[in-house]
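Sharing a structure, written as structure tokens. Questions coming.
For this depiction, one protein chain was excluded, whereas all remaining protein chains were kept in their positions.
Then we have subunit A:
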Amino acid sequence: MDLALQLLFTGIGIGAVYALVALGFVLIFRATNVVNFAQGEFSMVAAYLMVVAVEAGLPYWAAFIVALLGMALLGVVFNLGVYYPLRHRTYLPVIIATIGASILLANSVLAIYGPQPQVLEGWFETPGIQVGPVYLDSQYLLIIGVTICLVIFNFWFFEKTLLGKKLQATSQDKEMASLLGISVSTMIMITFIYSAVLGGLAGILVAPVLFVSIQMGSTIALKAFAATIIGGFGDVTGAIIGGLALGVIETFGAAYISVPYKDGFAFLVLIAFLIFRPQGIFGERVAEKA
């Protein structure tokens, strides 16, 4: 029972990271109708930026700001270089281009930084606190805390601010939004910046828990995508619930079934959902737009 509680805590911590990346997926999908397959690489690049900045001697908080600014810039470059030139084409060329971008990002980092996994210190000096039978790791607490704050911020931003409403209008009907004087290309740019920062934040938060490696991006992206399908594609709440659920399933699976196949559980859950409930927990059934 104690073990189960401990696993639940760890699972939710990991799941929160999947949820953040999944949120990035959903935001870009809603704005552009395209899945960004390089979303996971945003997390990986941010983690490396953080490692570089900390090694350069910056204080942790300053390194954090530098890394997130770097991600914002990457969001701009990504939009202009990968998405924007293809915006009038069908989804297939665009997803192939984002896959190309994902390969480019991962291997550029590999070429520059080498294959050795890096270690990033956690934010706090104290490693964690013991509450009853469960040991609460401080980094996991931070991840969960930040995720809760971001979910609240997201809600406030999209429902209560004018900019958020403009973004929503753009994602629902680009033509009409542009007729109402909203600059669609600006809105899409903002979406990419926001998603890159969100993905980067997830990468920086999870880096002290995992190793910082080239593969971390694709691993996280795969889980996060599975999370969006489980939650209901295109649904913000679904992405968060799906991410948390997947983190918990995976942690329990690794503990009770098999460690080497840990990364396979997400796939099995994904296939099960595709067959029995393709619209996910919350989503409407999505078909490809004609």
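Assume a contact is a pair of C-beta atoms (placed from the backbone, for glycine too) under 8 Å apart; a residue touches a chain by one contact, two chains touch by 3 or more; residues count from 1.
Just so we're on the same page, contacts and distances are computed from a predicted model.
Novice: Going by UniProt, what is the name of the one chain that was not included in the view, given "Succinate dehydrogenase hydrophobic membrane anchor subunit", "Signal recognition particle receptor FtsY", "Nitrogen regulatory protein P-II" or "Branched-chain amino acid ABC transporter ATP-binding protein/permease"?
Specialist: Options "Succinate dehydrogenase hydrophobic membrane anchor subunit", "Signal recognition particle receptor FtsY", "Nitrogen regulatory protein P-II" or "Branched-chain amino acid ABC transporter ATP-binding protein/permease" considered; the missing chain's recorded name is "Branched-chain amino acid ABC transporter ATP-binding protein/permease".
Novice: Using the touch definition up top, pick the residue from A:31, A:68 or A:101 that touches the left-out chain.
Specialist: Reading the full complex, the residue touching the unseen chain is A:101.
Novice: Which listed residue (A:59, A:117, A:145 or A:264) would be found touching the missing chain in the intact complex?
Specialist: The missing chain is touched by A:264.
Novice: Just checking the interface: what residues of subunit A touch the absent partner chain?
Specialist: That gives, for subunit A, the contact residues 29, 34-35, 37, 81-82, 85-86, 89, 91-93, 95-97, 99-111, 114-115, 214, 218, 222, 225-226, 229, 260-261, 263-264, 266-267, 270-271, 274-275, 278, 286-288, 290.
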